[in-house]
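Not every chain is included here, but those present sit where they belong.
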Amino acid sequence: MSLPEHLLPYTEPIPVLDHGFVRLVETWGKGDAGEPEAGIIEAARQSTQGSFRGWEKDEKLLSFLFCNKPPHATPFEFAGMVIEVRAPIFVFREWHRHRQQSYNEMSARYAPLPDVNYVPTVERIMMSGGKNKQAGAVTGTEVNLDVEGAEKFRSELIETYGFFQEDYESALAMGIPKELARCGMPVGRYSQMRASTNLRNWLGFLTLRMDPGAQWEIQKYAEAVAYICRSQFPRVMELFDASRN
Amino acid sequence: MSLPEHLLPYTEPIPVLDHGFVRLVETWGKGDAGEPEAGIIEAARQSTQGSFRGWEKDEKLLSFLFCNKPPHATPFEFAGMVIEVRAPIFVFREWHRHRQQSYNEMSARYAPLPDVNYVPTVERIMMSGGKNKQAGAVTGTEVNLDVEGAEKFRSELIETYGFFQEDYESALAMGIPKELARCGMPVGRYSQMRASTNLRNWLGFLTLRMDPGAQWEIQKYAEAVAYICRSQFPRVMELFDASRN
């Protein structure tokens, strides 16, 4: 099997939403062109010492491991990725519920967060909650949201961001401690972090966050993570993608 | 040993900050008046089957386990607590970095968060970053913060909260999906959750969050958690408190 060119380390940030990105920092366990996903395959072979027939073929082995997930998922812990992400705080709030990842995030206690904020497009606003009705309009709202409404919301949101920023700067200038000056900071403001975990956990993250029930914004981040995963672990991701259809 | 009255289940919410609280929901491993902390003690005795001299005395055993922490900390995993907490979002942001706890939090995707927001007192604002200088005023600020400045910040913060709330209600009324209407929501708004973990992890949480370098607000929550711990696990907490002085 000859490898696609994109197996080379991918370090350009992939843009997400209006000001966010996902960027690959480092990978391990991905092997090389001669033996891609070597870290996973060698770990799996450690258990069986050649006793399983058919496992001499990497493809058959990977497919067996993937399809019998829980009892055979540990080899996927022998590869992993570090990424860098810029996303709105409300996206990080959902992301950080994944307790198997390591995080180092910018802290508004230590440095003022730059004035970069998420404003959803009209198209996005019109999607409502997508496939997740609970996330949509409040129950009992009789109004049908139209483009004008969406645009009104956008302007008001931009105004809210501006209103906070003015107060933030004034508070910092007055000597208000940074950790308090942030009280009014909107959850739509962008923050930045590095995140690291093994491939098993990345696949778990993708399963939950590429799901149509997840909030559309975190779905976009998950898709960027999946794109990077595909460039690093093409055969595993082929199985992953196949399993979702 | 006769037990203090407060060993009885404590379920009244303990008020924290202007609108928050911590409330005990359930405990396990705490034994009864006849044998407090029984869950911990019996787990420890499981390992040694009576082979350690001196361990027939509960106090000596607990003290040994506590002081030799890492190799002997597992018995503290055999007790635990579920609590309910109301706190500002920026406190939850710090809290959720503790990846060994279980969380179920109100979701602004599913229900509008009530208009309850944190406004620090003048006294609190004047503390600046406390013992953590990094969290204080931005470097280069020549101004000395005075009471007037603190009061100005309070009014502006209240205004910011009000500004958002108006837009939030108007957005929800227009049929904007709840998950987007929240973009401008300030991190000073109160949210609510249940949190559960074993005593070993609660002690880890207390160690980090009662530290003078932690943000003052989360310190107040940690003190409320410690208060509840003392009512449930008096002998362990005596050792914990002694270890901090």
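In this document, chain identifiers A and B correspond to the written order of the chains, with residue numbering beginning at 1 in each.
The rule we apply is simple: a residue touches a chain if its C-beta (ideal position, glycine included) is under 8 Å from a C-beta of that chain, and two chains touch if they have at least 3 such contacts.
Quantities reported herein were computed from a predicted structural model and do not represent experimental measurements.
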| item | value |
| --- | --- |
| Identical protein chains in the complete assembly, only 2 of which are shown | 4 |
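Simple rule for what comes next: only the chains that are shown with their structure count from here on.
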| item | value |
| --- | --- |
| Distance from subunit B to subunit A - Cα centre to Cα centre, in angstrom | 28 |
| Touching residues (chain side subunit A, partner subunit B) in the complex | 88-90, 93, 96-97, 99-100, 103, 108-110, 112, 118-120, 124-125, 127-129, 132, 134-138, 141, 143-145, 149-150, 152-153, 156-157, 159-161, 163-164, 167, 170-188, 215 |
